[in-house]
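Here is the structure we will look at.
Removed from the display is one protein chain of the complex; every other protein chain stays in position.
Up next, subunit A:
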Amino acid sequence: MSAATITATGGTGTAVPSPSLARLTGVELRKMTDTRASRWLLGIVLLAGVGMILVQMFSGDAADRNLSEFFGIAQMGAGLLLPIVGILAITGEWSQRTALATFTLEPRRGHVVAAKLAAGVALVVVTVAATLALAAVANLAAPAVTDAAGEWTLGADEPARAVLYQLTGYLVGAAFGLALLNTPLAIVAFFALPTVWSIVGGVVSSLQDVAAWLDLEATTTPIIDGSLDGEAWAQLAASMGVWCLLPLLVGVARVVRTELT
């Protein structure tokens, strides 16, 4: 019962440093990919990309059947579901009640949230790389099954813009997840709120100008189109401020204080 016996048990003592953000990010990445459900979801994200590539392959002009177009359209498909990956990365901790263990092992809750966002960046980069590979396969196969230009030119900015596009979706999803901490609620809110906003903006004429600035779908499309000019950047920033930064701040404040049961 003396100090001597205590040190005999504690193999580690107090000198063990806190886990670094890099290690926490690695843990969060692992948690996003280590269950059947999560692997299915990521598979479906890519499948949505494949679906959009096929649509591109068998519709429209032959001139538009090239690597750049396949790659661009695949982003639209993957981008539909990547926000759900962001939502689940957060709300999964609550629906599966793993937040209890997570925050017991790392009480600095803000670090855990930061790691989840950083893990999202990594996941987005991998997803974009995968869609690029899929687009390349499609471009190889296209001339064999249909009329296709089959050009291989791809601007250096295109993958970067794809990453930015997918990142907006992931981050908005994660922000909704943080603010609501409830999977069905966050998913419904994510899909319903911007749509409701577009409808309201369309009906109420005085809101039309504002709507253009805050309609996420409208403000993120230029990223993929490559038509990001000064105003488009400003509109993107404004819409991300409302749909991402705001719920993110609310959510982080909530997570840091919330009682875990």
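Keep in mind that, in the parts below, contacts are C-beta pairs under 8 Å (C-beta built on N, C-alpha and C of every residue); 3 or more make two chains touch, one makes a residue touch a chain; residues count from 1.
The rule we apply is simple: contacts and distances are computed from a predicted model.
Of the names listed as "3-isopropylmalate dehydratase small subunit", "FeS cluster assembly protein SufD", "ABC-2 type transport system ATP-binding protein" or "Imidazole glycerol phosphate synthase subunit HisH", the one that matches the UniProt record for the absent chain is "ABC-2 type transport system ATP-binding protein".
Listed here are the subunit A residues that touch the chain not shown: 1, 5-12, 14, 16-19, 23-24, 26-27, 30-31, 34-38, 92, 96-98, 100-101, 103-108, 257, 259-261.
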